[in-house]
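Every protein chain but one is kept in place in this view of the complex.
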Amino acid sequence: MATIVENPSLTGGSPGAEPVVDNYLTFTRGWKSWAFTLDHKRIGVMYLCATLGAFFVGGVMALLLRSELFFPGKQFLSPDMYNHMFTLHGAVMTFLFIIPGIPAAQGNFVLPIMLGAKDVAFPRMNLGSFYLWVFGAIYLVAAIIFGGLDTGWTFYTPYSTTTNTSVILATTGVFILGFSSIFTGLNFIVTIHTMRPPGMTWFRMPLFLWATYATAIIQVLATPVLGITLLLLIAERAVGIGIFQPELGGDPVLFQHFFWFYSHPAVYIMILPAMGVISELISTFSRKHIFGYRFVAYSSIAIALLGFLVWGHHMFTSGQSAVSATMFSFLTFSVSIPSAIKVFNWLATMYKGSISFATPMVYALSFIFLFSIGGLTGLFLGALSVDIHLHDTYFVVAHFHYVMMGGTLIAFLGGLTYWWPKMTGRMYDEFSSQMAAIGVFIGFNLTFFPQFVMGARGMPRRYADYLPEYEFYHQLSTIGAFVLGVALVAAVGILVRSLWTGPKAPANPWGSATLEWQCSSPPPHDNFATTPEVGDPYAVESVKWSDSERGYVKNPSYVPSKDH
Amino acid sequence: MSTADVVSPVTAPGEHHAHSGDGHDHGHGHQPHLAHHFESYEQQFDAGKLGIWLFLVTEVLFFSGLFCAYVVFRVLYPELFAFGHLFLNKELGAINTVVLLVSSLTMALAVRAAQLGQRQVLISMLVVTIACAFVFMGIKYVEYTTKFREGLFPARYFAPTPEALLHAAHMIHDAQSHGAAGHAAGDGAHDEHAADTSHGHDAKAGDHAHEEVNKNGLTAAEQAMVDSVKVPANAGLFFSIYYCLTGLHGIHIIAGIAAISWILVRSIKGHFTPLYFGPVEYVGLYWHLVDLIWIYLFPLLYLIH
Amino acid sequence: MWLSKFAVSFVPAQLTSSYWLPEPNSTFAPEVDGLFMFIFWLSVFFFVLIVGLGTYFALKYRRVGTTEVVAPSASHNTALEATWSLIPTALIFVIFGWGFVGVVDMRTPPENAYEVQVNAKKWAWNFTYPGGLPDSDLHLPVDQPTILTMTSDDVIHSLFIPAFRAKMDVVPGRYNKLWFHPTKTGENVLFCTEYCGREHSGMNRKVFVYEAGGVEKKLAEIQETIDKMDPAELGKITFEKSGCIQCHSIDGSKKVGPSFLGLFGTTHDITTGEKITVDENYIRESILEPMAKIAAGYNPQMPSYKGQLREKQIEGLIAYIKSLKNSSSK
Partner (left out) sequence: MTAATIDHTGHGHDAHGHDGHAHHGHGHYPGVPSYSHIMPLWILFAVFASLIALTALTVALSGVALGTAEIFVSMGIATIKALLVAVYFMHMRHDKPLNVLICTFSLVFVALFIGLLLFDSMEYYPNIAARTYVEMLDKAK
């Protein structure tokens, strides 16, 4: 980072905005100015590094899992080691990477700027949330060192209350991470409600903000229930309260209800911000106003609220009563409608646009492809009788990797490549990162598509060993995982390389109309020199390409339409 | 800080970062306690207020898990609750309710004083509130230690002592002999006399000093009464729930004491003005919520039939 | 129906239910497969629609150079948006309804079913047949419904027979019921699909489906072999099939429990500090009441096998453990 800071060209101000002397990276120096920063942008950058680190740790674990499964029988991981590995892979990926991934890393960076505010409402709490993440991560790592964890990321009782791995350490870690997530959500809700500048009405907010707002609702309402569930689990192990223990009169299925009351809404914590990113990308790179703004905005809220009513679909075979299963199945499908609305609106946005295949758009297009598969396979799982067959097989594993990895991670990369020039002031190499994006796409499908087939044919999940009939699919999947690994390392490597070699980024390289592109790249400490001009966030015609700036500048002939 | 003295056009004069860190301290110069990223006290107050309400929402959902466990087990195993509550001390519960209500009143008065800028009233009201909180915790301490002595632990370690069972037997007996006809034996019904008579039993050593006692320290008649008590299977579950609910509530009281003390220190330093009293109000809201939860806990745990 | 058959004759194998799903060997299978394939085709339709349109737009309207004058077009169209909300809404009712009908069937066991008690423990299945005979494989009559009444001794397990499209968790402290109606004789696999610890992936057994009367014959046969078999050999089979092998090795290595190699006749400490000698009675007690005496250095994790092994099998196990002497080479 030092290189950027010292580069004199950066302080010369970026084209397209008023010349600015310092930016948030150069504003103050020294590690303390980062460790104790209250600037949402720096906190966002720290979150970004941290969550990416977690992703790589989780990814390495995934590669170990896949390597073990290349042949049936034991290769190099004992069954116990395998169990530890998938548990930690799942726990690290969900709690350390994907839940904070988009909202806390990218959201923190852009949310206040998009809104036209100087910062989030509670900067101290924001920093606190980051450190809670760090502590939570330390606990999880401690759990790995002191005895490991082999419960699955779901912590089902009574397995989790009887195993002799360090469940208490790990659940304490997740408990802390839960608070980190609550603080982020709470901060965002308050910021969006109380920090909007004049002119920034609800319906002038970019869809990414609607999405993070909807996400924040879930974070605030659902995460506390995870907190109490984990506390009860800790108490169960420590003093035997018996609430989840059958031999003490308790009920293990109760635990599943508690767990999924949080964890189903949590999957929408993962996907909603991703959908928000995609809405920004599709409109920008089609150079067209987003289609059906209000429908897309409302559908985020609808997904957030409906998402609370469907948790029972993870428990169709648990001994749940037939009546509740029916109810949950029905409600599950209701979430597909707002998701469908979004997908179709993105397509309609592309219609008659001017579509660029810049890296973020490549990710956005692969998001539509992969998320459709992931979402549509959710329909198989939501259908009662079919889920009985598919539950706890690789079909489910494939489903959730398609939505989490094919959906959220791809959108994360899309957002990262989109806001990268804004965050760092550097442009990365376009061609190589497009290639990396395509590599990720191919590797991903090769990894997870075969899992649908073997899952439907009965291959159970969480298996360290399997029957020879599934070998072919496992081998495809393992090969895919390595392709994916290489492509991902390339994708991130290209970005990192741009810090040293990339050309200086203009204020608005893509031609977006949202506020974060009005300030220089990287933005100044206080975000805006003057109160930003709030207009329609998708009026892409309000900016036009300028060869001299190598970016987009204000279009003098633009007249805001009455329509929006 | 090489660039700090270059005033960028981004920051208005007087709003600049004269302070440590990267300037996020209160930079409004003549406007104490107004953070730099807010435009006005009102905006700051509104943000804080919305924030604290959202926080209370998370608290409600946090507790909801325990209430949920309570409801499920109460509906499925009512006998556990009818049995378990025999061991709870209704008087102490009622006293604690009143103590918390008083503290709620003083907290509300403290907020009012802060709004009006009456520093002395504010300080004294906060002191009374903290005092009430300590009284509450003291009484809880007495209750817990009694339970531990009587072997009334969470499920895995639940092992009521003969004394505890004798006490329960008397309560059941009293309830029946007072003609609560509709109640089946052992379901723990009792009327208001049960409480009076039960005081007597604590003094049993005196009453029955001359009689022979067995290894449990009980006379034959008492042992018979103890044997007549049907301890429902998994009776410890009630105590698990009791400890979880009251324990978590207790932790919130302790957190409340810390928060109010912080407010107290700040009011002694004279930080609060009619323009800036947000923290008092926020802590007050939190404190009222803690009270609110107790308002439900008291009948749910202590006053069951 | 004929329409779908007709359509199917044109599609590659990868698009048929026999590619995606295991052999359909119970009455649930056609029902489930039908719905599976319905959703499958629905998904294919929407997928092709979405990706097709996406690709078409991306190519047709791709940006050439930096020309970017985009003729303004509508930014919303309520009728269109309503249409693409309502069509999926209608479709989910179909999927939901179909799945619901299927599950009502799965949740309503018929009257005169063949009843088997199932007991799961880490990491073995035990099936008790009418008349009280236990075995570790599932033997079933064809063309007759079977009800399994299932419970677990330790953690949650789940019984899954892919060919029957049947699955239900086996939860400690309760009876979960699962029923199905096999339609074909032969062999099928049975998996444990709820994660239950180290040997979760090893917790699979066979399901044998016989002609009428076949089950009784098979059970009698098992009884007979047991009666005839050399005790140590029976012990070996029991050791492997009843789950002992998951926790006890026969090569001297320590697993969850002590190894059986050279165990017989040794004297060692138990957790109370007393010493015991491993003899016939101690082994019997260990199998039936494992919690009575816990070998020092181990956790009390062994489940009881009371009621799940025949007397002969216990004798066999004793004989087998006796036979595992330390060879001179070690």
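For reference, chains read A, B and C in written order, and residue numbers begin at 1 within each chain.
The rule we apply is simple: a contact is a pair of C-beta atoms (placed from the backbone, for glycine too) under 8 Å apart; a residue touches a chain by one contact, two chains touch by 3 or more.
Owing to the predicted nature of the structure, the values given are computational and were not obtained by experimental measurement.
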*Can you pull out the displayed chains that the omitted chain is in contact with?*
A, B, C
_Contacting the left-out chain in the complete assembly, out of A:47, A:261 or A:293_ = A:261
_From B:105, B:131 or B:231, residue that would touch the chain that is not displayed_ = B:105
*Of the residues listed, B:34, B:61, B:86 or B:229, which one is in contact with the missing chain?*
B:61
_Just checking the interface: what residues of chain B touch the absent partner chain?_
39-43, 45-46, 49-50, 53-54, 56-57, 60-61, 64, 67-68, 71-72, 75-76, 90, 94, 97-98, 101-102, 104-105, 107-109, 111-112, 115-117, 180, 182-183, 189-192, 233, 274-275, 277, 281, 284-285, 288-289, 291-292, 295-296, 298-299, 303, 305
_Residue ranges of chain C at the interface with the undisplayed chain_ = 151, 173-177
*List the residues of chain A that touch the chain left out of this view.*
193-194, 196-198, 201-202, 221, 225, 251, 253-254, 257, 261, 308-309, 312, 319-324, 327, 531
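Here is the rule we use: only the chains that are shown with their structure count from here on.
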*CA centroid of chain A to CA centroid of chain B, Å*: 38
_Where chain B and chain C are represented by their mean Cα positions, the distance between them in whole Å_ = 47
*asked:* I need the residues of chain B touching at least two other chains; which ones are they?
replied: none
*Could you please specify the touching residues of chain C with respect to chain A in the complex?*
19-22, 28, 31-32, 35-36, 39-40, 42-43, 46-47, 50-51, 53-54, 57-58, 61-63, 66-77, 80-81, 84-85, 88-89, 92, 95-96, 98-107, 154-156, 158, 160, 162-163, 165-169, 171-174, 176, 189, 191-202, 204, 299
*Which chain A residues qualify as touching chain B in the complex?*
11, 18, 20-22, 26-29, 33, 36-39, 42, 117-119, 121-123, 182, 186-187, 189-191, 193-195, 220-225, 227-229, 231-232, 235, 239-243, 245, 248-251, 254, 258, 524-530
_Complex contact set, residues of chain A against chain C_ = 79-80, 83, 150, 152, 156, 158-159, 162-164, 246-247, 251-253, 286-295, 317-319, 322, 325-326, 329-330, 333-334, 336-337, 340-341, 343-345, 347-348, 350-357, 365, 368-369, 372-373, 376-377, 379-380, 382-389, 391-393, 453, 456-458, 460-467, 511, 538, 540-541, 544-545, 563-564
